[in-house]
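Structure below; questions to follow.
Every protein chain except one is present and positioned as in the full complex.
Right, subunit A next:
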Amino acid sequence: MRRWSFRRASRGLTIGALFSRKTPAAARRAPARAPKETPSRGIFTRRALALMGLQTAALGALGDRLYRLQVSDGRKYATMADNNRISTRLLAPPRGRIIDRFGATLGGNKVNWRALLLAEQTTNVQGTLDRYSAILPLDDRERARIDRELKHGRKFIPVVVQDFLSWDDMARLEVNAPELPGILIDVGTTRLYPQGPTLAHVVGYVAPPNERDVAKDADLALPGMRIGRAGIEQFHDLALRGTPGSVQMEVNSVGRVMRELDRREGQQGKTIGLTVDLGLQQAVLSRIADQAASAVVMDARNGEVLAMVSTPSFDPSLFDSGVSQQQWAEWTADQRTPLINKAVAGVYPPGSTFKPAVAMAALQAGTLTPGDRITCRGYIDVGGARFHCWARYGHGSIDLHQGIKFSCDVFFYEVARRTGMDPIAATAHVFGLGTKLGIELPHQRTGSIPTPAMRRAEGHHWNGGDTINAGIGQGFVTVTPLQLATYASRLATGRMVQPHLTRSIDEALQPTMNPDHWPALPMPEDHLQALRSGMYAVVNEPHGTAPKARLPLAGVQMAGKTGSAQVRHVSRYARESGHFDSSKLPWEFRPHALFICFAPYDNPRYAAAVVVEHGNAAAEVAAPLARDIMMDTLTRDPVNHKDAPGQKVADAI
């Protein structure tokens, strides 16, 4: 064994030496101090240098790759990183308000509270729920739903324990908060209808959206979003919905929210101002009381619907959280049909209220002049069938004015016979009867004014008697109360007004409120005046059919027309025996009582139509009701209405 010694290296290793192909220069220059250099060292140095080159090249290549990943393609990966970490959630915007013409809230939002359970904040979920139900009872179904959602959901995503909590409930939970770890109180909104059933059919209601709605508009999936299911809520649903806000949150790899990055509040839905006058609506409703009836009051000059009543009604607030099975069954089984807006979806034979339209058709067709006289003997024989007048012994020789005043059936049988069905239908359509109106309500029905061609297309025969029956608004003629009100408005003002409910959207008044927006009817003024004077006589002249409709006001007269629509055929035997009394029939077989009217007679401003289902006698039931409604309308005239902000805005335009 050789003893090994340690020698100080006087010269360090230079770079030149490293790259020499031969043995290091130091060794050559000082052979005595470095006794022997070996081929092995030379080979080692060369190969080590080669390896160093390789290592440098490898790290260089990696550096280049890093450059490409971080800088050249950096933007692409940075976007992917943001997609990873930023989770955008949409916030449900508050739904727009619905107000009446004077600004009273008809549909608004109410803050409500809901209890949420955040499972990760409690060690004993079931214990928390047990204590919770000791404060606010949870039924078994709710418990099962909560358990199901807890099982499927992630621990940091809260589960709704109970929704629609009142202030009291919320307060009780807050007081007991220390005993309820994991329970959070969250604020949401519910749709509020402060007027309840008063305007339920017009305003409509909202309900949670279903899967099909969500498929059409993903925004509806947001918790708290509601969709309009009836009335204005449905018609103006898109405007009322608003624009969702969004909140951007940074989430980690398992989806937990770390912080809020950005929040953009949503935009509340538009405020829809209705033409309806809440005070008038309430007044009309109280006049109708508990009858199953429908009444429409319109501004005859521009078609604004001031009141639209359909009784019985329902509470629209119940739909917001979902209607119970029991409540639904109760509503749908009721033969007085509370869920149906009778004003637009109830169809009735117009009865005698149709007579002015028939007369107008004849005047237009030239088959009748205002001075023509027709003799009523109490019946008329057409094509082998006998048609009776309501007055058993007839009205004698009468002209148009008297025909309307007495509501003589024979007069209009004869007029209809002379004129034929097609002109009658055409004129009725111009008046809005049996047509689709521009009202902003879904589910409206059009009724129908049948013509021979229509009936034949449906595979029926058209007999001459059908035209005769149509002359007094019976047979196949059906209309809605809103059509009757429109008919009365058009007749009163000679303008082609369309009934409408939207007065303003976000305070922007609609052009429809201007009477000049509506074109004149294609009817001569003297013909219209002949009808109006007949309707004036109905109410105001001796022996008119509706003396009870006379207004107890000095200087203001109302014109109107009664109508009774049979729902059941009255046999000739029953009629001729003289013992027939419809008031003794069961309720559902009694005739409907109808009345159309407008006032003031000399300068028509308001028109109304009243239909009392199975009201039996129009003159006794519908006419006084219409008078009261018109009284309310006239005394609430916005001109006299001192605090009428809506009207002031209108005047300013």
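Rule of thumb we're sticking to: contacts are C-beta pairs under 8 Å (C-beta built on N, C-alpha and C of every residue); 3 or more make two chains touch, one makes a residue touch a chain; residues count from 1.
By definition in this document, contacts and distances are computed from a predicted model.
Name of the non-displayed chain as stated in its UniProt record, restricted to "Peptidoglycan glycosyltransferase MrdB", "Autoinducer 2 import system permease protein LsrD", "Assimilatory nitrate reductase catalytic subunit" or "Oligopeptide transport ATP-binding protein": "Peptidoglycan glycosyltransferase MrdB". Considering A:S40, A:Q325 or A:S583, the position touching the chain not shown turns out to be A:S40 (whole complex).
Note that of A:N124, A:N210, A:N252 or A:S286, the residue touching the chain absent from this view is A:N252. By the touch rule set out above, subunit A reaches the unshown chain at residues 1-9, 13, 18, 34, 36-41, 43-45, 47-49, 51-52, 55-56, 58-59, 62-63, 65-67, 69-71, 73-78, 80-82, 84-85, 250-254, 258.
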